[in-house]
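A single protein chain has been omitted; all remaining protein chains appear in their positions.
Right, chain A next:
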Amino acid sequence: MAEKLTIATTSLAGCFGCHMSFLDIDERILALAEVARFDRSPLTDIKHCRDRVDLGLVEGGVCNAENVHTLREFRRHCRILVAVGACAINGGLPTLRNPIALEECLQEAYRDGIGVENPQIPDDVELPLLLDKVHPIHEVVRVDYSLPGCPPSADVIWAFLSDLAAGGEPSLPRELIHYD
């Protein structure tokens, strides 16, 4: 049998909806397990990419220093890197904070919010530094493919993975391409 395709996934500044859409392949997960093996992913307990990975699926944009770090780890380890969904491609809904000063957002949540006790901005060393804007991932690393949608449907993800697993150049039929 041919070597299995290795896949890593991560969610940066996203909502996990793209990961859920991936699981919406439903029973096809069995067929996938025949041809693919999962490396680093929130669905496994592998916390960092082990060696080379064929395919990296990235959900979410980049909002803090840790996202940058994770994204670079993915680019280093993954032969093919895919921006999955609106947030990875364009920054998506979290970019609604971009026109607003970061400090104002923090003030609202942790100082001026309704029912806030002990108002202070969390600043422990264990918390990753926030970027002043949310960025799409292509501003940080080279991206090989983008799968549009919020989230891309399971059928889109399946068509893409099937083409890759078969060794071909992925192409999406027009009716599968949605941006909502």
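The rule is short, and it goes like this: a contact is a pair of C-beta atoms (placed from the backbone, for glycine too) under 8 Å apart; a residue touches a chain by one contact, two chains touch by 3 or more; residues count from 1.
The rule we apply is simple: contacts and distances are computed from a predicted model.
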Quiz item: Can you tell which of "Ferritin-like domain-containing protein", "NAD-reducing hydrogenase HoxS subunit beta", "Septum site-determining protein MinD" or "ABC transporter substrate-binding protein" UniProt lists for the chain that's not drawn?
Solution: "NAD-reducing hydrogenase HoxS subunit beta"
Quiz prompt | Residues of chain A (touch criterion as defined above) contacting the omitted chain | solution = 11, 13-21, 23-24, 26-27, 29-30, 33, 38, 41-47, 63-66, 92-94, 96-97, 100, 102-106, 108-110, 113-132, 150-151, 153-154, 180
